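In this view, the complex is presented without one of its protein chains, the others remaining in place.
Here is chain A:
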């Protein structure tokens, strides 16, 4: 259990809660239930939570699977600096967001789930975790022709590459494929039987 990054789980839970808030809000607003304006709030809060939680943070150890298309939201979330990096703030934010939705039956599930996510974020914050954005890795451009190796210049049997290595390979390359500078370990005769 020591290796768990609670923030990752909190992130999944919060994303799910966001979706549930949106669904509950849509039902309450569409059905014009009593006090349906809480439903409208719930849709807005749900969308906000989903957008905030969509970009997954970087794991401390190991590689992190990005969510599809999250790099756009990562840029936005990164902008807020410490507000989004710190999990204490996220915990409190989620708790506050969940409270108004608790007044309506249709959205009360969202409240409960978001409150649970808030609790897990609090745990993550206590353990010193932080949200770090997943930076895109710089693409290494393959050198043109860098992977293309010269074909072997000598027929088999060929000694290993170290023995074949010449002080200046450019010279050998400039000269083109030559039959020249090679010491055969055994004399090669061209016998025709």
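By definition in this document, contacts are C-beta pairs under 8 Å (C-beta built on N, C-alpha and C of every residue); 3 or more make two chains touch, one makes a residue touch a chain; residues count from 1.
Methods note: contacts and distances are computed from a predicted model.
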Per UniProt record, name of the chain withheld from view ["Corticoliberin", "Protein phosphatase", "Embigin" or "NADPH oxidase 1"]: "NADPH oxidase 1"
Contacting the left-out chain in the complete assembly, out of A:3, A:139 or A:189: A:3
Interface with the unshown chain - residue positions in chain A: 1, 3-5, 8-9, 12-13, 15-17, 20, 23, 27-28, 31, 33-34, 56, 59, 62, 65, 105-106, 108-109, 112-113, 116
